[in-house]
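Here it is, the structure in full.
Apart from one protein chain that is not included, each protein chain of the complex appears where it belongs.
To keep things simple, chains are lettered A and B as they appear, and every chain counts its residues starting from 1.
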Amino acid sequence: MIERAEVMRIAKLARLELNEDEIAQYQEDLTRFLESGAKLRQVDVSEVEGTSHVIEIRHPLRKDEVRESLSQAAATAGGPHVVNGYFRVPQILEGQE
Amino acid sequence: MGKYETVIGLEIHVALLTKSKFLCTCSTEFGAPPNSHCCPICLGLPGSLPIVNEKAVEYGVRAGLALNCQINSYSKFDRKNYFYPDLPKAYQITQEAFPLCGPGYVDYYYNGELTRTKINRIHLEEEAGKLVHSGESIVHSEYSLVDYNRAGIPLIEIVTAPDISHPEQARVFLEQLRLILDYVGVSDCKMEEGSLRCDANISLRPVGSQTMGTKVEIKNLNSFRALERALEYEVRRQEAVLKQQGQIGQETRTWDERSGKTFSMRSKADAPDYRYFPEPDLPPLELKKAWIEDIKDSLPELPLERLHRLMEQYGLSHYEASFFVNYPDFNEMLEETAAIFPNVKMITNWLMGDYSRLAREQGHISPKMMAGLLEIVDQEIISNNQGKDVLEEMFATGKAALTIVDEQGLRMVSDEDALQRVIGEVLAENESLVERFISGETRLFGFFIGQVMRKTQGKANPEVVNELLKTALNSRRI
Partner (left out) sequence: MRKLAQLLQQGEVSSTEIVQNYLDRIAQEEGRINAFITVDKEGALAEAAASDARRKQGEPLSPWDGIPIAVKDNICTLGVRTTCGSRMLENYVPPFDAAVVTLLKRAGLPILGKTNLDEFAMGSSTEYSAFKAVRNPHDESRVPGGSSGGSAAAVAVGEAPWALGTDTGGSIRQPAAFCGVVGLKPTYGRVSRYGLVALAPSLDQIGPIARNVGDAAVLFSLIAGPDSRDATSSSQASFRLQLEDEPFPKGLKIGVPEEYFGEGLSSEVRQAVENALSQLEALGAVLVPISLETNVYAIDTYLTIAAAEASSSLARYDGVRYGMRVEAHDTNTMFEKTRGRGFGSEVKRRIMLGTYVLSASHYEAYYEQAQRVRTLINQEVQRAFEEVDLVITPTTPTTAFRIGEKRNSLEMYLSDLYTAMANLTGIPALSMPCGLDSQGLPIGLQIMGSHFQENVVFQVAYWLENALKGGSLSNG
């Protein structure tokens, strides 16, 4: 069983506020997932590299040209709290990054 | 307890001078209204995808070549995940596992000696947005405002090896690095505007020890001076802790300019877990050798090469050559003027003297005009002192030196007959003083010179007057 503290650590990392039921549920789900995936970890992969791109594609680079941006109004249209064209956020506590 | 030695490594972020951002086509221009240089990509809107700016890659390679780095023809992008309101996607696109540039080095003079600092790597990444705080500092603000105009500007991060051994050396190194990047044109490197930022890692260990001490990272170093001061403070602090048999904690500290101290931000236990993984939205970057070669061929002369060349080619002292290396505009002036007027010693004296004040205030005049001035001073058409006045006038009016000399009738009188006449007049008018001079008051010589200069409105050639006056007075002695 994955420890509760580990579930809490992961939730903090992912910035998810979880209630007690959720913590218990995810503790169980994570544990079950890791158990079911045990066979995956037995596979000998020493001979291969990981795949992060499945199709070989030549990286397309873009010319350094400026195109029109969104207007300030459009850029901030969806903002939950916008002040003078800025997005406003509450107090930022030290060392939170 | 014995003595300690300091081990310093730097992580330097440099904003690249592209016109558009790293991963989108928004302008990188500074000072626009908030959130007016933003698009779905740099705002991290759902569904948007990044496309890499070729110029950013080129500038990264250019910087790498200028810092003698190995250029990796194969590099990859990764996501660095962390939450912060200035980071639109809550991950930064960067290069962790396979950076654009591998090991390199910078050679520079420190305390008169040629010194080398190794570079471990250089990678490309995107800039975050800017926070404006309602209060004095971030934590003392009730709220903050976010502007994403800066988000997505291309950066390179340069990581040095931990082989800097003194706070002052760290500053000198960083100044040299800035100069190099300025030479190759990839960044304007302004620490005040944040286009050059530096974090420092510092540890102490007993002299002779091979193992590294515990590393402390220092952030918020906003000037070259701050870098040096913060490191000096940290050396003292760590020394004091070690001398009392204490333990240095592995942590991140922030420099406070006002108090001149560093403060703990977070300990190692709180170190962020960035969960790097390969960026699925961007395929690996494969660079053609020929492209890298083209960039290499386009590199200009670099500061150290120039220093050595100026000393060799023009016989400048290390001090003089450094001046021109540090101010490339003055160097251009020097070399272009020297192409017209070959007395480099004289050009150097002028450029480093009055000219430098005027040029800094008003910008440079043309090398041709400068040569024009130096030529007439050299030919004694005007005196050195007159030359300085003419130079001021050239800056003020933009006129050529000779034009000013003619308009103001400044041509120096070197004609011996004419000067003989004036000297005769002066001596005749001051018979009693001449007597005193002859009887031994030799300091009166200066008075006679002054009278001659006055009668010629300062145009008399001082050297000629000097000679003629000596002869005249001597002849009276007999």
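What we mean here is this: a residue touches a chain if its C-beta (ideal position, glycine included) is under 8 Å from a C-beta of that chain, and two chains touch if they have at least 3 such contacts.
The model shown is predicted, which means the values in this text are computed figures rather than measured ones.
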{"item": "Of B:R275, B:K296 or B:K368, the residue in touch with the unshown chain", "value": "B:R275"}
{"item": "Touching residues (missing chain, whole complex) on chain A", "value": "7, 10-11, 13-18, 22, 25-26, 29-30, 32-34, 36-37, 39-41, 43, 45, 48-55, 57-60, 62, 70, 74-75, 77-81, 87, 89-93, 96"}
{"item": "Interface with the unshown chain - residue positions in chain B", "value": "40, 43-52, 79, 81, 83, 85, 88-91, 144, 146, 148, 273, 275-278, 280-283"}
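What we mean here is this: only the chains that are shown with their structure count from here on.
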{"item": "Distance between chain centroids, defined by C-alpha means - chain A, chain B (Å)", "value": "41"}
{"item": "Chain A residues touching chain B - in the complex, by the definition given at the top", "value": "13, 15, 50, 52-53, 56-67, 69-72, 75-76, 83-97"}
{"item": "Touch list for chain B against partner chain A, complex", "value": "18-20, 25-27, 33-40, 43, 51-57, 76, 82-85, 131-132, 138-139, 141-148, 265-266, 270, 272-273, 275, 277-278, 280, 282-286"}
